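One protein chain omitted, others in place.
Up next, chain A:
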Amino acid sequence: MFVPLQESVPVVAPSAAGGVFSLLWVIIALPAMGAAVVLLLGNTRTSKWAHLLGCATVIVSFVISLVAFFALLGRDTGSRQIGQTLWSWVDAGSFKVDMALLYDPLSAVFLLLITGVGALIHVYSVGYMEHDVRRARFFAYLNLFVAAMLMLVLADNYLGMFLGWEGVGLASYLLIGFWQHKPSAAVAAKKAFVVNRVGDVGMALGTMMVFATFGTVTFAGVSAAAGRADETTMTILGLLFLLAACGKSAQVPLQSWLLDAMEGPTPVSALIHAATMVTAGVYLVVRSNFIYDYAPVAQTAVVVVGAVTLLWGAVIGCAKDDIKKALAGSTMSQIGYMMLAAGLGPAGYAFAIFHLLAHGFFKANLFLGAGSVMHAMDDDVDMRHYGALQKALPVTFLTFAVGYLAIIGVPPFAGFWSKDKIIEAAFADNLVVGLAALLGAGVTAFYMTRVMLMTFLGRKRWADGVHPHESPKVMTVPLILLAALSAVGGLLVFGGWIDHWLEPVAGAEPHANGEINVLLMSLVILVTVAVGIAIAWLTVGRNEVPRTAPANVSVFTKAARADLYGDAINEELFMRPGDRFVNGLVTFDDRGVDGVVNGTAGAFGGMSGTFRRLQTGFVRSYALSVLGGAVLVVLALLAVNFA
């Protein structure tokens, strides 16, 4: 089923930048400058204007990205890769890396997503974080994140990508733990950082191995030489980058950090942990297509990880009462879809990116909607305390509903087009994978309907002191714009636009899935979605939702509430043995190494204690030893002379 399409693997061959493309570096530099200015001047000195600077830098970056995108559209397919070398970054013997940018159709859509959704979320944050005294710092961190994410997608080599990769990890850490006075937030930030380090090991080793194998780390160099490496090397490379992608994109087995990451402010969850950063893993796999196309085993691993995660996240989403955690489970699940598609090779790259874009729109929309609800409910996140909010929050309700229809895949909203394509491609590849993707769609419909019913419909279950109110304009306008994008984002699929657009990056799709009836497929998917909605209505919508979560629930609900025991597995498999190993090392160090060192010192100390008794202080005994020495010397001389 996996046939490496040798002749179709595209080679990255950028042409020199000119015109608007010479401004590429400005797109990164502006948010970076915004972060630097605010962080260096400090929170109090910048609190009056930091949010304006933060929004302005990202909006200007978005305008440049938009202009560059249209300039790229105006070029013919063959010349849609533009490179810009800024300066020589590393020059150590044969290891030479330039700080260089690559602007091609893939980075172009990512730039639009990051700066576009990023700008909307920046504007939303102005309202959301209004009463936070550290708002200036918050915007500095957001800008830092945007700059790092842009670096990640614009770098023309693995090392530059690694720089951005670590940068977004840092920004994510800082923002999850933004309310560091809450111990839970501080712990969640640390957890995200630690789990991400595991993935980063894969990224670092992969980069080193790329250099060891190809003698270069640029995408251009590696893609040109990819066919010459043997398959084992490519498979190891693919698996290392898959490990990296699992860490950053919260895929099984490195998924555990994402649910805790919801401790951060909601705009952070929307921007970093839904729309952009967590999709970096998918970007890495698609960008490294020239590696995966030669490594069928690694591709299969990507598909398996994607399929497992899409069900894993969906199941967790079903049982969570915390609205943000339900959405986080959903994010995991949707990224699982993208990974699955990315693992299908040239048949799936375009759909992975298409779903990534659509997901960026509707999930940011859903998260910001959740933020708006929390804003209205005094930061209460428990959906069991919501109910009947559609009257109190009409704008939030309508925009959330659009996001809801988009994510469960109701035509003509964005999710329908993107998810259908992935499920079709999955069925074309393998029946089991296809069924997993189809089942995932049904479960998605169930848990999103549950969220919708518990939050906006049914009877009101608020406490008496709570007075829900619609959020200010600065928050609702981004919601409306994102809802509009969620609604029309699916248009990109018409005429195979997205497929052809990504051809210079990911290669042409082999038209092999002709045996699948697309209309029938869509029908089956829609029926599955309808079943999911119906089950949600029967179990949640019909009945009264209790204000506290019932305790006597099935084993499955308990498992899903405990994140399918992801933390318990990590604790048993890694943390406890790690603890024991470290304790053993400490014991060895204390008893063994220190024992030898201290024992030596002790022996010398004891010997000194004995020998120092020779120093009696009596001049005459010293004189006797001098005499003894002199006699010995004389005897020795005699012995030498007469022997």
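What we mean here is this: a residue touches a chain if its C-beta (ideal position, glycine included) is under 8 Å from a C-beta of that chain, and two chains touch if they have at least 3 such contacts; residues count from 1.
Note that in this section contacts and distances are computed from a predicted model.
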The complex's invisible chain, by UniProt name, from "Acetyl-CoA decarbonylase/synthase complex subunit delta", "NADH-quinone oxidoreductase subunit K", "ABC transporter ATP-binding protein" or "GvpL/GvpF family gas vesicle protein": "NADH-quinone oxidoreductase subunit K"
Among A:463, A:623 or A:637, the residue in touch with the chain that has been omitted: A:623
Chain A, residues in touch with the chain not shown (by the definition above): 612-613, 615-620, 623-624, 627
